[in-house]
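Every protein chain except one is present and positioned as in the full complex.
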């Protein structure tokens, strides 16, 4: 299979549709991004890299960071994480507070905002906020094998200034006792971790351990156990796209996590880690062209986890 | 891999725990079942069959039928099915009516009761209820390659008599215009299709096409296209266990569909179709030992769709 | 105070606005009513009657019947009624099923559809459906002091044919054990009792006992105790206009009960019973001109229960 031809075909097929969807505008910094950009990178488990489009342009990974923060939290707190956050799809929008009230402050899963805020609280542990953010950046640089990764402070500031809904979620959970640190500290970590800027090339590299039984196939180092990698993939598949998770599984058939910056990380177990990016979002808040690109990819490669 | 040893090991490991969980008692006929029964059958895509436990004892497949009814409905109405039923996990109990009001009579997916009732309405099409039920039984006999399959009329009657909640769901959807036939006719089909009695051997045989790109690997006949098989598997993974779907994906890692009779059908794409049965249910209404058996199976075989 | 001048003024002031609002169209028979009709009748506790407009034209009282059915049910079952239905405003639409699920089949109050269906179940008691309906008609004729009152069978049939939502509510409550009779029988009573046709003159006469400490001030006979009359009035004030009850209390300041036929019964304790009718409904489903007429009335008479 000529994967370079595959990504070129996809980029070419979508070139006329660049700009489709609606760029997230609730965070001013994100609203400034050129909507006509598109990128795709496949990094295979044997270390080959195939890119097309704007694969060297960094974008804000936003909620995709939730996968890596969960990985960090599991490393620190192990399975006790699941006492404070669930593992079920939410059936509601990414920032809904309704279920949180019905379920007494326990978020449904670590990939909705409320769940990710609890994960930040766990990662904070005995760190100071800056240390926790530093720990996360080091981890991401290690996974992406690139020391140049940085947090876009303008985005982090922009989110802080417009983060009333997330502040509400954090205080709400604190009222149920499910936030142990100062709300401002937890949100400081939260707003910074999702403001990491990455290219599709870096992102696909960083997610490779999830396609390779938890170990980095290039360096050989283990990031998580094979069992934990499978479980993170399972969560990505059932909960990775908010209230569009079922549809993504239906059409794409791969574990994936999207961000409002327009990026999606997808995992083809045993085969490859794939990152796509295009800023315009569809109705449920996932990259419109990014989703299409991944659907084309699985149709051409047969990589769906639901096929033979 | 010696699959006979695998199923024997599982049956043996669970033998002392037989009777765990709580037998469904809201349908009187189901409450009479001996809780200490357990069965497992693996049918591989190359036609081999491995069973342990009570694999020749028929049980009521209940909601597992929803997979096969969806297959029938897709055959009759194609992708128009999705105009009347969604593809997203529900985040609520199997018989909840709340989301149905919020979403104007469109059930979240075909594997909750409301969705399955709409599917029955679609399968009814221009049939009379008895003809639709006959069509379904013929389809199941064909898939299971066994002309002895029958509907347990005592169970169907028992469900009809206690079916107020389902009657409410059906009338509620009709009030939104999402039920086209007479409510009594639709429910007649609904209560009969889930009262089919099957053994784990028959059930694993019937599900084999889902593990084999949509074609029966033994006869060679195509049941559905490869793409449709993948999509049905995706729905089973995200929605197959009600509000325990996320947990099932997390622990077992296979598309599956459970029934309150204690059966579960699971699909390992490209490898095998697996049926387990044990009447005692866990807190979210899925077979307690059945779920454990499948978790043991994927741990021993590495068949999780989320691993390499 | 010249009450004839008051009602004449109101009718005159609203004459140019006749036809405002939207006639209920979900029941075909109601949709046929001429929207330009308007009537008002005040019956004072000393027996005087003041009417203006179409006060001799019968209309379908619809949900206003819920006040009288509650009175009957309290007569038969006493305070045990409150074990099966609440006394709190619902905060939702008249036919919502959401709270019913959260509160396990106990409707919030007797003036939403679900609550009124339970009340019908209570009134059914050991009667046959036809007997219960007969009992209700006799009671209404007695209260209105008019043997000509009849149920409009065309409306009753029309509601039966379009009553999927109410059928859903009834079956849903039955699934929680809060309906003791056959659903079809209960709904038979329900659809007939709200199809009673009355003029504003008859309706204001029938409600007079609520303004007069529970006794008919003209005949002298006691209908309910003074305490029960107060409590029925309280329920009308807090729950009588579905999710517009707060607004009605705010603007009108009288206990009242509306129906989708465009009628409203209002009670000025110690002073009078008032009936208004105009078919066009406002956004929350209450008569648009009827509500305005009552607001004008309380402004002119000072009859608000919240003033001196």
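Note that the chains are named A, B and C in the order they appear, and that numbering of residues resets to 1 at the start of each chain.
In the analysis below, a contact is a pair of C-beta atoms (placed from the backbone, for glycine too) under 8 Å apart; a residue touches a chain by one contact, two chains touch by 3 or more.
Being a predicted model, the structure only gives us computed values, none of them experimental.
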item	value
Chain not shown, its touching partners among those shown	A, C
Listed residues C:239, C:264 or C:293, member touching the removed chain	C:239
Touching residues (missing chain, whole complex) on chain C	45, 86-92, 99, 108-109, 211-213, 226, 229-231, 233-235, 237-239, 243-247, 249-251, 253, 255, 269-270, 299, 304-308
Residues in chain A touching the chain absent from view	96-98, 101-102, 164-165, 167-172, 174-175, 183
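FYI, only the chains that are shown with their structure count from here on.
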item	value
Self-contact between copies chain B and chain C, residue sets same or different by half	same
Chain nearest the overall Cα centroid	B
Inter-chain centre distance, chain A versus chain B - centres from mean C-alpha coordinates, in Å	32
Interchain centroid distance [CA atoms averaged], chain B/chain C, Å	47
Residues of chain B engaged with two or more neighbouring chains	none
